[in-house]
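These notes concern the structure reproduced below.
A single protein chain has been omitted; all remaining protein chains appear in their positions.
Chain lettering (A, B, C and D) follows the sequence in which the chains are written, and residue indices restart at 1 in each chain.
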Amino acid sequence: MTQTILETRGISKSFGSLKASDSVSIDLRAGEIHAVIGPNGAGKSTLIHQICGGLRPDAGQVLLQGQDVTALSTAARARKGLGRTFQISALAMEDSVLENVMLGALGASGRPWRFLAPVMGDRALRDRAEAALERVGLQDNRQTRTAALSHGQRRQLEVAVALTLDPRAFVMDEPMAGLGAEGSKTLTGFLDGLRDQAPILLVEHDMDAVFALADRISVLVYGRIIATGSVDDIRTNPEVRDAYLGESA
Amino acid sequence: MIRESYLNAALLAGLLAVPLCALLLDEPFIITLATRAAILALAAVGLNIALGWGGLVSFGHAAFFGIGGYSMGILAFHAQNFMPLDLGFMVFDGTKSMPIIWLVAVVLSAFVALLIGLLSLRTSGVYFIMITLAFAQMFYYFAISWSRYGGEDGISIYIRNDFPGLDTLVPIQFFSICFAALLLALWLNARLVASPFGLALNAARQVPVRVQTVGLDPARLKLVAFVISGAITGLAGALFADLNRFVSPSMFSWHLSGELIVLIILGGVGRLMGPVVGAMLFVTLEHVLGGFTTHWHIALGAILLGVVLFARGGVIGLVCGPKGQS
Amino acid sequence: DIKVGMITTLSGGGAGLGLDVRDGFLLALAQAGRDDIELVIEDDQQKPDIAVQLADKMIQSERVDVMTGIIWSNLAMAVIPSAVNQGVVYLSPNAGPSQLAGRGCHPNYFNVAWQNDNLHEAAGAYANTAGYSNSFILAPNYPAGQDALTGYKRMYEGDLAGEVYTQLGQTDYAAEIAQIRASGADSVFFFLPGGMGISFLKQYADSGVDIPVVGPAFSFDQGILQAVGEAALGVVNTAQWSKDIDIPVNTAFVESFQAEFGRLPSLYASQGFDTANLLISALEKADPSDNEAFRAALREADFDSTRGDFRFGPNQHPIQTIYAREVIQEGDVFTNRIIGVALEDHADAYAAECQMP
Amino acid sequence: MTLLRVENLTARYGASQALFGVDFTLAEGEVLALMGRNGMGKTTTVKAICRMIPSQGRLEFSGQNLHVLPSFRAARLGLGLVPEGRRCFASLSVAENLIAAARPGHWTLERVTRFLPRLGERLGQRAASLSGGEQQMLAIGRALMTNPRLLILDEATEGLAPLIRAEIWGTIAALKRDSGMSILVIDKTLSELAQVADSAAIIARGKTVWSGAMEDLSADVTEQYVGV
């Protein structure tokens, strides 16, 4: 049996009277891509926030490699190997591409409290950052200002930053958002290769990508998981068609 | 457009050349003005670390400036009046030695910056501006009613404090001390910006969430920047007190905090030499305009307005182009 | 030539006082026809650090012989000790902090106005004569304010119905006035210089509390009386000068000042005028380069003061008569009239502590 | 009759040029699809039309030169924008969002809420707490409240669940069918565009590279310029 890397156990979160997460249990196993789909407002981003530490669940636990991380801060979870990309790019726009990945490498090294030595002179950090850039194919843009990158390139950079952390698991919220058909195709191919590095928990509305990538799919509606299964299970599940897919799939 | 590094070198050379010329022409007051500019620049360099790189618009840096000033005032007051200072756990004679005073000023202001920072960093934006102001105002009002050390009248120190091997009463020698302190702070600032800490701080200003997701704590990064910043401004306060041989609550006033911010914006926010240009320009304007008319504030206001409207990014932005382009 | 440096407040909210001192001083120089006196005037913006730097400039670059002009005690404390220690003679046209009258007195320092406590002491003395026995006293919470209350209490013999420190720069006194109303006092003494006094008096007049008020002249001076208006009418205040002191030099001063500047002279103007005349009188006897002789000449105070008799005590602070004045209206103009002597030939309380080196 | 005429439109963001010559025309009652890969200048074109960024070239709306008008005047001529990223007024309620934009005409608060019932149920809710799909509806409703002659939809289905996408496409089709509204629509998915659009213009690197009737659009062209 494959190892479970990331797991939530019955996490719940309410905003006032609204139950955004209603006892959600979900797991991510080594080597897989596990997609979470669901209607708008179903609580997908809320779930991601709780997994990554931006929101504290009202009840339930988040486990990373078997260890309870529910009480840890975002930064602490990142140090334990949770790599994350954002629904809207969160990058230092004024800085160069290289500086953004260097930040990841610096975070991974856990040694930011050095005040006098030039960071660019740190070979170990530099190698790690360059390797991540190469992995996503941005090595030729290392000196480009991040603000000047195209949308798709920013997505790649986000992944590169996550890669520098050498994560145990990736958590991605709508990485395809805003990408054109072609961009989606490229990114799909890229994510496909990434699963060997670490499993991916993927929230996405782009069904072409989801169906192409996912090993398993969970469907979240009104804060509850209504189904989990293979692509074919989900595609044909009438409840899912009613709540989410409609006629499109 | 001029390369920023050339401009920086020219500026420092200028700040050094002015008092040297003044020395030759026997115009000691020009040296005093240059010293004032250097000290204000030092204070603003300190603020710029928080404001320019950490994005922390502190409207309360007068607190640290004042703490530096009062460190000098109190230590020298006790030494000058031969009244030992009873700290409760120890009795201290006071001192007239600059290095000791500086140490006390830096340590005290760093400590206070730590406390203020811990509380203030819970807020952001304008709220941060105002909470830092609040803390500085508390110091201000405390100093005003602290009758033991002169209250609003402040403390006069009749003779400037000593520095081993120098005669600090000679204007050019005191200038050298201040100039050296400024150079040191600029060097530290430059190294800091290029260091791992600087990289992380820079990102923490722009996208705190990103910094968190790589496993770092943006609040702690900013806190450290705030402490370093406060310590440098505190040192400037001690020097300023020595320049005037006098401290008073006005060193804690919000005008001073505002003036430091103005210096930075005038020169260029987040530019290494921004505070230096700002201070040189401001002191010069104050001196030159004041000579023409008692209504010189109008002219100063008009000039500042001109800078904002026509020189985005301050004087350095005007000369060198926007940040990150050179 | 003699070089005189004047550092005074010419911009910002407190500029009116500095302007009056400057104008009084200039008038005296002009009347004396001395064109060998070069006057360097600088604006301290009411900021101590600026004042210190200007003093440095005057001493280091301009190499002035004599300095004068400072209005505010805190600025005086910042500038004077270091200036007189550098050998410059300083003539104070306004501020007289107690430190400089007592232990910190200096042969180079002369005060031509008053020691800070003087007018408050006079107010205390007047309260006794007026038969007040239960005063409510208030002043801002800063050294000059504390000195004021101390000064009043030094002479005043009655009880205190209340004693309050207000905030420096406070503009609303409703809370204090309510306390006064509730205190059962028979008189109110206040020291609230500048805008603070204007606000207090207007609000006091409107409150319907009609307990008599005394105070030092600062809140009733010509410069601000027009702004206080009717609210000040009848209030008794103490000063060493008044425009109706009936001696020729004063009458001439008031007339010529009004002719020259188009406004009535204030207390500060008279002090600036007297300071200049003291300086001129000493210059006629000695040259500042001969420090000893020059100081001796100053100590003689051999000039016609607008306030009548004037001489220096051992700490080189005035021994003078302080009057009780009453605010009156002359046509459209609010001004003061002397109603009696509060303290005759009064010297300050710190002279004994002064040991001239 | 031509409603919108865009000829040789150029625009820049600071130092970098984004549009190098965009041309197309849109007739009254027509639905035009603006297509192109990421970053090719579709949104920039829309912003230029709405006078949100400075531009040069010919820009006419029902015979009026838009270039001489500030943004709000251009809008009053009858441009209703559903912007990229929705941009609802986050701190306002749904009703306030709609009222803020209202101009007299066919579309009133009642009509809009009847047309988009999901909004009608949430009139008092703050826009910030709406789900993505609801925000998108709100942005459309808000544009309708201005009673536009031309509705501009920039990526109106981005980030939406398939079911809601279908709803929005249905809405667009209904607008075209029922009120004969002119619509300029930008979207990623060719198949859905093809169902509603009468004509198309394709932008690549800030230039129009193809324009014509929707049915004339060949697979080669889309392959080359849109990537499908």
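Here is the rule we use: a residue touches a chain if its C-beta (ideal position, glycine included) is under 8 Å from a C-beta of that chain, and two chains touch if they have at least 3 such contacts.
In this text, contacts and distances are computed from a predicted model.
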For this session: Have a look at "Glutathione transport system permease protein GsiC", "CcmD family protein", "Dihydroorotate dehydrogenase electron transfer subunit" or "Amino acid/amide ABC transporter membrane protein 1, HAAT family" and point out the UniProt protein name belonging to the hidden chain.
Result: "Amino acid/amide ABC transporter membrane protein 1, HAAT family"
Seminar exercise, completed: Whole complex considered, the hidden chain contacts B, C, D
Seminar exercise, completed: The listed residue (C:24, C:223, C:272 or C:288) that touches the chain absent from the view is C:223
Exercise. With respect to the chain omitted from the figure, which of C:131, C:208 or C:357 is a touching residue?
Worked result: C:208
Problem set entry | Contact residue for the chain not shown (choose from B:6, B:92 or B:127) | B:127
Problem set entry | Chain not shown: contacting residue from D:142, D:165, D:188 or D:207 | D:142
Exercise. Which chain D residues touch the hidden chain?
Worked result: 50-52, 70-72, 75-76, 79-81, 83, 87, 89-92, 96-97, 99-103, 142-143, 146
Exercise. For chain B, which residues touch the unseen chain?
Worked result: 57, 119-120, 122-127, 129-131, 133-135, 137-138, 141-142, 144-145, 147, 254, 258, 261-262, 264-266, 269, 295-298, 300-305, 307-309, 312
Seminar exercise, completed: Note that chain C touches the absent chain at residues 11-13, 15-16, 19, 141, 146, 163-169, 171-172, 174-176, 178-179, 181-182, 194-199, 202-203, 206-208, 223-224, 226-231
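In this text, only the chains that are shown with their structure count from here on.
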For this session: Any chance you could name the chains that touch chain C and chain D both?
Result: none
Seminar exercise, completed: Chains sharing the largest count of C-beta contacts are A-B
Seminar exercise, completed: With centres defined as the mean of Cα atoms, the chain at greatest distance from chain A is chain C
For this session: Quick one: report the Å distance separating chain A from chain B, using the average Cα coordinate of each chain.
Result: 44
Seminar exercise, completed: So, in whole Å, the Cα centroid of chain B is separated from that of chain D by 52
For this session: Return the distance between the CA-based centres of chain A and chain D, expressed in whole Å.
Result: 31
Problem set entry | Residues within chain A bordering two or more other chains | none
Exercise. So that we know how the chains sit together, what is the shape of their touch graph: line, ring, star, complete or other?
Worked result: line
Problem set entry | Chains touching one another, given as label pairs in label order | A-B, A-D, B-C
For this session: Using the touch definition up top, name the residues of chain D that touch chain A in the complex.
Result: 16, 37-39, 129-134, 155, 158-166, 188-190, 226-228
Exercise. Okay, in this complex, where on chain A does chain B touch?
Worked result: 52-54, 73-76, 78-79, 83-84, 86, 90-95, 99-100, 102-104, 106-108, 110-120, 122, 125, 145, 161-162, 164-165
Seminar exercise, completed: Seen from chain B, its contact residues with chain C in the complex are 27-30, 32-33, 36, 144-145, 147, 150-154, 156, 158, 171, 240, 243-246, 248, 250-251, 290, 294-297
